[in-house]
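The other protein chains are all here in position, but one chain of the complex has been omitted.
Labels A and B are assigned to the chains in the order they are written; within every chain, residues are numbered from 1.
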Amino acid sequence: MADAQQQNSTVLKKLIIVTVLMFGFGFLLVPFYKKICEVTGISKDKIAVSNTQMDPARWVSIEFDANVGKNLPWKFEPLTAHLRVHPGEFKQVMYRVVNTTNRTMVGQAIPSYGPARAGSFFQKIECFCFTQQTLKPGEEKIMPVQFVVQNDLPKDVHTITLSYTFYEQVKADAS
Amino acid sequence: MEQAPRKTSFLQAARAVFWSFFGVRKRTDYDSDAVKLTLGQVIAAGLIGAALFVGVLLGVVYLVTHLAAK
Partner (left out) sequence: MEATHAQDHGHGHPTGLMRWITTTNHKDIGTLYLWFAFIMLLAGGCLALLIRAELFQPGMQVVTPEFFNQLTTLHGLIMVFGAIMPAMVGFANWQVPMMIGAPDMAFPRMNNWSFWLLPVAAIMLVSSFFVPGGASAGGWTMYPPLFLQGGISNDMTIFAVHILGISSIMGAINIVTTILNMRAPGMTMMKMPLFVWTWLITAYLLIAVMPVLAGTVTMLLTDRHFGTNFFNAAGGGDPVMFQHIFWFFGHPEVYIMILPAFGIVSQVIPAFARKPLFGYASMVYATGSIAILSFIVWAHHMFTTGMPTSAQLFFMYATMLIAVPTGVKVFNWVATMWRGSMTFETPMLFAIGFVCLFTIGGFTGLVLAITPVDIQLQDTYYVVAHFHYVLVSGSLYAIFAGVYFWLPKWTGRMYDEKLGKLHFWLSTIFFNILFFPMHFLGLAGMPRRIPDYALQFADFNALATIGAFGFGLSQLILLVVVLKCIKSGAKAADHTWEGADSLEWTHLSSPPPYHSFVTPPVVK
């Protein structure tokens, strides 16, 4: 009888282990599923990122430049100075700005392009120059520019220089 | 010295699993299965059989989709 009970509890232990393993297997199915979607290319994320507008045969160099107006003592610089992109390719670069004074100031960045005619083919999706920037004394900000160089950029343009200049906005202006 | 019986019992396990997928087994064969085969062997053969079955199906699917594409 004791022997039979021993046998029973052995089977019980084994089956409980199986149960726990299968519970874990349920959760393991989550990474499995993601992996299978990825490998077989069913994953919708993958479809979303493939950019059909891009022209992979052509390269354009982008130079990033930063200046400040003469009565605005801010430190202003691009974190990436240079980038090679395909027309149609979506890119993001960051700029850094520091208010080195001890008062709160409001600034507005104005972009300019070289050559100037490239400006109408340089499409900014998001830019810190769209709004005024308010910086507290000593405050530092990292700000994005998201852009696409359009496919119909004239063939003879190989380099575009994007230059920003920050000007101070006086209070009366701002309101 | 265990070699010979092990080999035949593996074959027998494979055969038992094949017939079980079809769902038909002769009574005499079944009786000898029950005597000769251990649970572990049957489970192992069953898993291999299931994997083979999935593989064959995937092969058929591959053929069908690629012939249809032509």
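The definition used in the following text is that contacts are C-beta pairs under 8 Å (C-beta built on N, C-alpha and C of every residue); 3 or more make two chains touch, one makes a residue touch a chain.
Only a predicted model underlies this, so the values are computations on that prediction, with no experimental measurement involved.
Of the options A:V30, A:A57 or A:A116, the residue whose C-beta touches the omitted chain is A:V30. Think of the hidden chain as still there; on chain B it touches residues 16, 19-27, 29-31, 34, 46, 49-50, 53-54, 57-58, 60-62, 64-65. Think of the hidden chain as still there; on chain A it touches residues 4, 7-8, 11-12, 15-16, 18-20, 22-27, 29-30, 33, 37, 40, 42.
FYI, only the chains that are shown with their structure count from here on.
Between chain A and chain B, the centres computed from C-alpha atoms are 53 Å apart.
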